[in-house]
Structure formats: C-alpha cells, structure tokens
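Note that one protein chain is taken out, while the other chains of the complex remain in position.
As written, the chains take the letters A, B and C, and residue 1 is the first residue of each chain.
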Amino acid sequence: MSRLRYLGKRFLLSIPVVWLGASMTWFIIFMGPIDPASRLLSEGQLRNPAAYQAAETQLGLNQPPLQHYFDWMSSLLRFDLGQTWVLYEGSSVNALILDFLPRTLWLGLWSVLIAILIGVPLGFYAGMNSNTVADYVASLGGIVWRAMPNFWLAIILLAVLSTSPVLFGYRFEWETLFVSIDAISGSPDMTRIDTPDGFVAATKKVLPAALVLGSASMGNEMRIGRTAILEVRNEDYVDFAKAKGVSGRLLVWKHIFRNALIPLVPIITSEAFLLIGGSVLVETVFGINGIGQLFYQASVQGDLPLVGTLMYVFILMTVGINLLQDVLYTVIDPRVGLEGS
Amino acid sequence: MTQAIEPQETDGQESRAPLLEIRNLQIQYDDSSLIGGDPPVRAVDGVSLDIRRGETLGLVGESGCGKTTFSRALVGLESATSGEILVDGTDLTELEGPALREWQRRVGMVFQDPQESLNDRMTVGEIISEPLDAHDWQDQEEREDRVFELLDRVGLQEEHFYRYPHQFSGGQRQRVGIARALALEPEFLILDEPVSALDVSVQARVINLLEELQADLGLTLLFVAHDLSLVRHVADRVAVMYLGNLLEVGRTDRLFDAPANPYTRSLLSAIPGSASPAPDELGEITLRGTPPNPRYPPSGCPFATRCPAKIPPEKYPDLSAEEFDAIETFRAILRERARSSSGVSASLKRRLGIGTSVRTVDEIATELFAGLDLPPEANEVIEDARTSARSDPAAALELLRTEFASVCDRDPPAEYVVDDTGRTSRCLRHREEYDDPDEI
Amino acid sequence: MSRPDGSTDRTPGREPLLSVSDLRTVFYTDKETIHAVDGISFDIYPGETVGLVGESGSGKSVTARSLLGLVDEPGVVEEGTLEFKGEDLLETGWAEYRGDLSIVFQDPSNALNPVYTVGNQIREALAIHQGLRGSAARERAIELLEAVGIPDAPRRVKEYPHQFSGGMQQRAVIAIALACDPDLLVCDEPTTALDVTIQAQILDLLDELQREEDLAILFISHDMGVIEETADRINVIYAGEIVERAPTERLLAAPEHPYTEALLNSIPGRTPPDQRLPTLDGEVPTPDGPAESCRFAPRCPVAVEECHETPPDAVAVGENGTDHSAACLLAGESEPEGEQ
Partner (left out) sequence: MATTTPADNRRLLAPLQDDPKLAAWVAVGLFLFALQAGAVAHFLTGLVADLLGIFPTAEASNSVLGRLVGLFEVAQRRAAELPTLLSRDVVPNAGHWNGDRWVGTFMGFSPAVSWGIRVTLVYAYAFTWVVWAVLGYRYYREQYRVADWTPRDDIVDRFRSHGWGLFGATIVFLFVVMVVFAPTLGPTTVEQNMESSYDYETTYWNSETEEVETILTGEANLNSKSTGDQSRVMPMSYDDFGRFHPFGTLPNGRDLFTFIVAGSRISLVIGLLSVGLSAALAVTLAMTSAYYKGRVDLGTVLLSDAVMAMPQLLLLIMLITVLSDSWVGEIYSGGFVLALIFAFTGWTYMWRSIRGPALQISERTWIDAAQSFGQRPWTIMRKHMLPYITGYILVYGSMTLGGAIIAIAGLSYLGLGVAPPTPEWGRAIQLGQEYVNTGSWHISLIPGLLITLVVTGFNALGDGIRDAIDPQSDTGTGGAAGRGGGA
C-alpha cells in the first residue's frame, strides 16, 4: 500500500468518526432530558406560550426528530451554523467562531510549541543520561508537573506574575518586559499580529496561559521521550552503527534521535487533543476570549444550540489533528502505509 | 496405560484407510477489509491430500509456504475459502459449534513455541486439565487422576502439577504441551514445528517421546516442520509444500532417496553439512531469489520463478541455460519495476521527472546480456523490450512474456505419479515430451 | 604466546589477526551474576573461517559482542586480552579499529535502521572508512549491493530496509559490513532467521566474498551443519567455556569431548531413521558463578567423581601437531574406541 493510499484510507475512516460524533452531540442536546427551547427563554418569556412556540419553531423542534436530525446535520455540513440565542444574542455563529477561534489557535500553538521545545529536549537529555541525578530531577519534575491541575497552576502563575517585581526584584516586571501589555491576563490582540511589536505583545499575552496549558503535555512528552531514547539505544541497529564506526554526535543525532521521534508523534497529537479540552479552564482563568470560553459561557447560560455547533467545530479540529498525525507519521516513518506495518 | 490400540502393521501403508481426505483446500486472507483493493493472500492454494490412519505424515516447506495455515485448518482454527476436509464423510469446513467441538475432541495440537503456547499464569495441572474442563470430561476427581497419568506419560513428575511454566525448561514445557494435546485421548495429533524452538540436545528426547506415544497409542501424526532431516527421521510419508501448493507427496524413503520435483531437489540440496539427508548425486543447487508474494502467485507453476529446471520457451528451444537465465532475470527486474512504479506517488514522480531512473534499466540490460551470444531473433525482441521499457515497463514486460513464455509460466502442473509407491509430483517436466527434472 | 591451556594455534608463518585470550564477560543483575563468557581463548588468522558452535545460552553471542566492544549494561568485560593486529583492544579501545572488525547480526531486520534507505546506510560506512562521498559513494554503494547479489541494485539502493525480504536484508547488512573494508567479519548466526534455501544463498555469498577479499571470518552458529560447511576450524562452546577445539574434519571424525560427541549424535541426520535418536539429559546450565567443577558433568554420560570436583583444563589431544584440544579430565586418557 502506498503512503498516499494510506492517507486516503485514514481520511475515509475519519468521515464516520465525524458523523458519529456529530450525531451523538445532536442526541445529547436535542433528545436529552432538557428542552433546549425552554432553556433559551428567560423566566418571563417562559410564561408566554407564543414566545416558546417561536423558539421551538426557530430550532425546528416542532418537526419529527428524524427530520430535525437531517436538517441539523446538513446545516452543519454546509457550515450554515445559524445565529446565537443568548450569548451575543442574534449574531451569526460563523462570525462569532471566526472572531474567537484565532485566539484559541494562537494559545494552542504556543502551548504545543512550549511543550515540544522544552519537554522533548529535556526527555532526550534525561534518556541519554539515564540514572544520573539530572535524570532523576528531570523525571521527577516531569511527573509532578504533569500532576498539577491546570487551573490551579494558572491561578498560582498569575499571582506570581502580578507580584513579579516583589518576587524577582524591581528590575523584572512581566507587564513591561520587552513590550508593555495592558494587563497580565486578558485576550491577545490578534489584529496587529503582523507587526513585530504586535506579534511580541500577542505572544507575551498568551505565553503564561500557554505555559500552563502545555504543562501537562510537557511532562508527558518528556517522559515518553526519555523512554524512547532508552529503547532506541538498545536496538541492534545502533550497535551496528557503532560497529561501523559511527560515533559521537552523528550516532546520537542520526541513529538515536531520529528514531526516538517516531513514538513521540502520537503523544504530541494526543496532547493536542487535551489542550483543546483544557482551553476552557485556562481561558477562563486568564480571561482570554477564546472558543473554549465561548463554549463554557454557552453551556452555563443555556444556549444549547450554540453548544452543539461549537462541539461540531471541536470535533472537526480533533479529527483534523488526527489526520495531521497521520501525515506526520508518513513523513517521519518510512514504514507507515506499507504492508506488514 | 490408557486403552491400548492394536499396533498396526507398518507395511502396506498405502492400503490403510484415510482418516482425513482433503480435497482442493483453499485458504485466503483478505485483510484489506473495507478500503484498499489488494488481492487476498493465497495461503493455501488448492491442496488435496489424504492422511491415513496410524501414519506419520511429514509436511515440509519454507516459512510462509502455508504449512502452518494448512495444519491449523484441520482443527478449525482457520476457515477454508473453498474445498473440503472429509472425515468419515463429513466436511469439517462446514462444521460449527458442538459438531466442531466434537471433532476438536478427536484432535490434539502441539504448537511450535512452548513459551508462547502455555498460559504462564496457570499451573501445569490447570493447563493440562483445561481440555477436560472444556469438554466436561467426567468429574473433578477423575480429571485430576487423568492429569497425573498424563504427566507420567510424558515423562514429568507429579510434583510438577502445581508448578508454573516459568519454572520449566523448554523441553519440559513442550512435554506439558504434548500432555495437554493428549488429554482428551485424541486419535490424531497435529505437531506444528514441535521441536524447532528447542536446542538440538533437547530435540532428540521430545522426538523419541512422540515416537513412543505414537507406537503406544496408535496415533495418527501430522508432523509440520522445516527441518528435513527431522522429517526423514519421523515421517512415514512426506508432503512438500511451496507457496500454498503441494509439489511432491510420497513415501519418505523414496522421496529422500530420489526426489522427483525440482523444488524438493533444491530443498534437499540446500541442507548444509555432512549429516544432510540429500542423496549424494544431487550436487549443489542454489536457488535464485525468494519465494513470490502469495498475494501475487505466478500464473503457471508456483515454482516457475525460481526453478532451476524451468522448461525453455518453445519459440527459442536452443537458448542456452545461461541465456535463458539472463532473460528471466531481466523479466524479474522489469516485473519489480512495473509493480513499484504503479503507485500514485510513483506516477506523480514520473510526471515530475524525478525518481525512477530509466537509464538504469538499460544499464542493467547491457550488463546482463554482455558476453552472451543470443540468437538474432531473440536479440531483436530484447532490443525492442529495452526501448519500450524506457517509457512503459509494463508493455516491455508483456512483450517479453509473449515471446519468451515458457510452458511453466502458463500451465499449472497437474499431479503426476512418479513411482510404483504412488508418489506424486507436480512438475511439467513429468510430461512425456520433456526431460525429467533429474536429468537437468 | 602462552595460553592457560598451554596450546597454540599452529598455522605456519602467519601472525594471528585476532588473538583472544582468557576473555571473561560477566553480567551483574539484581538477582544473580552470570559468567556468560568464562575464560575463552582462540586465534583467528587472516583469510580463515573459525567456527564457534554451541546451544542457546552458551555464550556465543556475548562472545561476538565482547569482540566488538558492544556489551551492553549490565554486562562487563572483566578480564582477558583481545589482541587485534598486535594491539589489545580492551586497552586501546575500538575507535581506531572500527570497520577493520565488522559484524553481521542474527536478525537483519533489527540491524538496519528502519528510517534510512539502504543506500544511505552503506554510504555512511563508505564515508567513514573509505572517505567516499557524493556520486562516488553512490556508485560504490550500488556496486556493493550488486556484489552481494541484490538484483536491480540501482533501484534497491534507494529503498528502505522494510521493503527488502529477510534474505535481501541480510545481504544488505553484509554489504554495509563490506563497506567498512573489514579484515575480520564476525557473523553471529547470520542465517538462523532465514529459510534453508536462502541460507544456502547467504553461505555461498560469504564463501565467495571471503575468497575475493581475503576476509577472516568468525562464524557463530548453533547449527553443526552450517558450521561444518563454512569453518576451517571449530570451537565448541558450552556454558561460557570452550570445551573443544579442532580442525573441522578432525572434530567431526574424532570428537574428544563427550559434549561434542553428544552434540554430533543428536543431529537427526546422523541416526538412521529406524533407530531411536541418542539423547542427552538435562539442559545447558546458566553459569552463575565461577566454575568449580566441569560444567558438563551433570549431563555427562561418562563423568567420574572427579569431574564434579575439579574444573578441567584444556589439554592438547591432537596427533602429529594437529591443533586439537579438549577441556575434559578424561580426554586423551582412554583412547576413543572409534565412532560406532
């Protein structure tokens, strides 16, 4: 099987996944014990049957369930996501997502990057120097880091940063470091991201949140990186390369690191999954107006149709990450997609 | 020990009634379930064979030839794609549920790796009594007695009852495996490479045990192995398997003394050392290449791609062996190229003008045919093929196939009886118009 | 040179390429200390093939790894000398002799790095040992693949190891080993993972290469048939010790050590089909301490009381200067009554 065919197959398999996920979402929201129409209305409106009926009609709930299901699915498919009811009442969902999504992506990007740039090298270092003090410190750090709840870490980090002059001396103040930002927490300004200053400011704004969000992944990637190095070091081909006379840096970079990256691919992507979930909490603590917080607000305030649509967006994102993982796999491991693997 | 069956005569095996009659058995694996369009793997590709009561039948072949799949099908571990396995007139391939279990009660199976085939969280006692439990064999106490009896039978001690497989050596574990296979007093024992995971010094004891058991219990044995010396020692009859086909079946002494099929001959000749069972006059035959992928078996004789005695093409009967070889190699290379360049990415590359270098096909051809003095007509065909290979390797292949096709590439060989003991061999050279394999 | 057993390998006029003397490799685990290689000595001369035969767990592979300095934790080469071209590798380290000493592993699919093309891995060795780079290295890599009998080498050189069959992979491994331009090739069960017809191809190839390149080969196997076909001289290893050494013909014809004899007898092909196979009780022991008796004594059919008390030294048993020694207290005393 060629690699392209492998990717094609993975793509085809992700279609039923999206379909199943969206169907479950529909079922939970529209067939669950809560009447989505009544949740949309305020106390006063509830007593007004006309208002209720209007809401029901708008949601299409007066149709037979099956009909409603097909309508809903087809509108998702066409990205005809309608408008909001409670949150930012009446605005188009598409516009809302386009407004909120970039901030979450920006945050997610940095948290993935931080995790990879710190976690993987640290794990490789620990693996190459296994059973030394440095290894133990790094491993223990990774494990504890992984066990800390994100939202708590976020609170503590915010407290530390806001008192940074007190803690680290008056020369270091996070708010004014490099470029000034208006507040430690809050949404990054995505409009000026194409200017150098704007880029740094937007980055600085999400960096603490990204550090928190990526913390657990960092610990995990470190751990897996360490194990992968230990495993690869014992492979026959490393011994064979040694016997060939390959030594020092070439042996480490070419024969050990490259192979140790392979088991890290699924870890990095599955961590990206978790980042999406974790974004709700971290965005709430840091006050970032991202799609995670939008989801949370919609749930709390009872805009269930919006919850469903956002869930669909999240499903597309996770499935997309999965496909990205497969692409990465085929790039990094020549065995993928061929018979016998 | 248990009920003694009258030892049957060792002579006149041919007249013994068959226990199993296997007719045109085919087993295919289709793993590309939903998407993909690879043809299925033809693990067993039309095998017909009788297994006679009380005999030891050796089944030999290289890894991946389908011998294990075949033996597993006999206990219902694999399902047949087509064909039948007849026992007393019933077709095993159609059995299910209780009927299949009833047959499984009559068969015992011993597996290759005793490390793998014994559940290491169970004591030896539990392992051996499991078949008895599964078939609700009498009551608890009698089952225990039976296990002790079996332990004794295979040369283990009673205190081994409460030990775990980890505490045993490889040879002892295999004895446990044999005891388990014997638990339900089967009449037929399938031994799938029973000693190949053991050291030579331990092998001998297990083999001796098996021979004793057969003599005492009157068992029918199917002995699957890749080690021909071992098979010669234990088997009454031997079946040689290649790419899912039986190429030669016959009495052990005859088959080893005068192998009829080119594959059997090559296999025997490949055994190294002075203890090799190959007849001296066989000489050294080294096969080229590897067995073909069972997804894409050759259309004619399964062995044609490697056969040292392949019949030359009809159009060019005067080609020397060397020349024929060169053409065959050229075809093999083109075949590989055609397959590897059929993928999407390869055609993409070709369009972009990167990758697959046509230059080298030419080079190879030049090298292959250098120093050979091909007949002019043949040379012309080769030149044509080389030209068209630059743009379209598939067309070149087709041209070569029609021009230099041997009957071996075209006709699957039938079974030919090759001696007075009823030994059969599948090779077109047994046809009257060709020289016999041993004359090449 | 002097040996604990007082023997010398006599091959006229040439210095040994590799001279192993009293090599001991020990593995320290939490539970036990395993003397995997327990004081073995042998010489290899240029251009010859020396066989090392033994059952699983006898210390064959550890010997191979010790020779190349590839013993992994928790193993340690504790004692002995490995004189290669006159220098003790255990003191100088392997760095300068990498390549001169090459290895072929048992499982070719593990010996090739799965993420690089075969050509890449050959060129890597060429760059280190022959200073070849660029198109010269590419040409040479193709030549090497052709030399080890891989058809359509120009295409194959760009393929990944998993696209090769087992036999082809082993050929590629040999090609890489050859790219190092070795004087000595250690073959650690190079054909065990392969089928018999493929094994025959690889054995032919090794034979051919040896003749062309004047290679010395240490051939390690559990299969007496393979060893017999390849080796000029055979060392029989049992539980970390070499129990018998002799030229191939001699060892087959007149084994002196009871273990060698038993090993030969248990080959099924040596017993007529209608006779029971001769057997040997017990299993190869794990050498978990220094030898205090003959390690074979518990299984030995002819052991006397003394065998359980004294570890035997190797004694020369060869006639007219044949290099034949056996580590058995009974060796040489009672004349072998000819093979029955």
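Simple rule for what comes next: contacts are C-beta pairs under 8 Å (C-beta built on N, C-alpha and C of every residue); 3 or more make two chains touch, one makes a residue touch a chain.
The model shown is predicted, which means the values in this text are computed figures rather than measured ones.
Novice: In the intact complex, which of the presented chains make contact with the chain not displayed?
Specialist: Taking every chain of the complex into account, the missing one touches A, B.
Novice: Among B:Arg16, B:His135 or B:Arg410, exactly one should touch the missing chain; which is it?
Specialist: In the full complex, the listed residue that touches the missing chain is B:His135.
Novice: Thinking of the whole complex, not just what is shown, which of A:Leu81, A:Met128, A:Ile262 or A:Val307 touches the missing chain?
Specialist: A:Val307
Novice: Just checking the interface: what residues of chain A touch the absent partner chain?
Specialist: Chain A touches the missing chain through residues 13-14, 16-21, 24-25, 28-29, 32-34, 143-144, 146-153, 155-156, 158-159, 162-163, 213, 216, 220, 223-224, 227, 230, 263, 267, 270-271, 273-281, 284, 292, 295-296, 299-300, 302, 304, 307, 311, 314-315, 318-319, 322.
Novice: Hey, which chain B residues sit against the chain that's not shown?
Specialist: Chain B touches the chain not shown through residues 33-34, 72, 75-77, 100-101, 104-105, 107-109, 111-113, 116-123, 125, 130-131, 134-135, 141, 144, 148, 158-159, 161-164, 166-167, 177, 180-181, 183-184.
One rule holds in what follows: only the chains that are shown with their structure count from here on.
Novice: Of every pair of chains, which is linked by the largest number of C-beta contacts?
Specialist: B-C
Novice: Return the distance between the CA-based centres of chain A and chain B, expressed in whole Å.
Specialist: Chain centroid spacing, chain A to chain B, equals 52 Å.
Novice: Can you list every residue of chain C that touches 2 or more other chains, as numbers and ranges?
Specialist: Touching at least two other chains: none.
Novice: Where on chain A does chain C make contact in their complex?
Specialist: Residues 234-237, 239-247, 254-255, 258-259, 262, 332-335, 338, 340-341.
Novice: Residues of chain C touching chain B in their complex?
Specialist: Per the touch definition, chain C meets chain B at residues 55-56, 151-152, 154-155, 165, 167-168, 195-201, 203-204, 222-229, 252, 262-263, 266-271, 273, 276-281, 283-284.
Novice: Can you list the chain B residues touching chain C in their complex?
Specialist: It comes out as residues 62-63, 169-171, 199-205, 207-208, 211, 226-230, 232-234, 252-253, 266-267, 269-277, 286-290, 329, 332-333, 336-337, 340, 356-357, 360, 363-364.
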